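See structure below.
Of the protein chains in this complex, one is absent; all others appear in place.
Presenting chain A:
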Amino acid sequence: MPLLDVRDLSVTFARRGQRTVHAVDGVSFSVDAGEVVGLVGESGCGKSVTSLALMGLLPRQRGVRVGGSADFDGTDLLKLDPRSMRDVRGRDIAMIFQDPLSSLNPVVPIGIQVTEVLVRHRGMSGDAARKEAAELLDRVGIPDPTRRLKEYPHQLSGGMRQRALIAMAVACRPRLLIADEPTTALDVTIQAQILELLKELVRDSGTALIMITHDLGVVAGMCDTINVLYAGRVVETARRKELFAGRRHPYTVGLLASIPRLDAGRGEKLTPIRGSVRDVLPWTEGCAFAPRCDRRTEACVGEPPAMTPTHTGHEFRCVNPFPLSQPEEARV
């Protein structure tokens, strides 16, 4: 049984005077204990909203509607009352956000921002909590941790801040960690270090990780399973090996071709996906990717394409997928 099983998750934002936004439109995926799962897709496809829905952190407003289920170790996160959800957050499921500077409280010392999690979920206090916090900072590679505990976020470098946030997230040895574009706001050299740190932490602790990114390249190196999202739905799911051996969905293929890669050969051109994320067809009227797709056929519009399963577990939502046998070069 998977650790987390998300079925038909949907999130809609209805604002008076505005068109209803189906930010997440029936997303299903699962995460096994200790597994690293990628959620990949262009900006606006619903990655952050998915993670916030799982954490119960969507804005508490009228007009925000969440549907489906998210079974975490036997309990449906979406049905949990706010108080129990507070117990789960930070203890069983922790999250790391995109912008480390704005994600830290500017007027509270780093030390307190680390110890408060220990106090809340592990019942620690005083010196014990401070000692543990220093050890956590040390574990995420922050030098001179005892001194850093007394410092404020503005006194730390960008990479250091993200390390501190990671320390807070792993403080209670959660079973699931969600990282929402944890490196996007950082320098390229730092990005690699942070990814390395995350990889190491989940390997050593057995924590499962949901890695959210728009960069398929990031996912390549670290994810066991990859889910590609488009317009609020999963369009392709595969284990890493299968996906890189043969991508089937035209969007996944386009996504990889549009991203600069370090291992790309000389002369290989970047091909951005035609059109923009805003050119979508509502899923109810057919394939949302149809307006941008080169492989579109008449079968693509009319009704939404279903997920096509294969015997390897590789699934894709496309009526005219790239055939498996075709060599890589010809596809891109």
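One rule holds for everything that comes next: contacts are C-beta pairs under 8 Å (C-beta built on N, C-alpha and C of every residue); 3 or more make two chains touch, one makes a residue touch a chain; residues count from 1.
Keep in mind that, in the parts below, contacts and distances are computed from a predicted model.
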According to its UniProt entry, is the unseen chain "Fe-S cluster assembly ATPase SufC", "Pyruvate dehydrogenase E1 component subunit alpha", "Aldehyde oxidoreductase" or "Peptide ABC transporter permease"?
"Peptide ABC transporter permease"
Residue among A:Val27, A:Met168, A:Val228 or A:Cys293 that touches the chain left out of view:
A:Met168
Please pick, from A:Asp8, A:Asp87, A:Asp144 or A:Asp294, the residue that touches the omitted chain in the full complex.
A:Asp87
Which of A:Leu104, A:Met124 or A:Ala238 touches the chain that is not shown?
A:Leu104
Across the whole complex, the chain not displayed is touched by chain A residues 55, 57, 85-91, 94-95, 97, 99, 102-109, 112, 116-117, 120-121, 152, 154, 165, 168
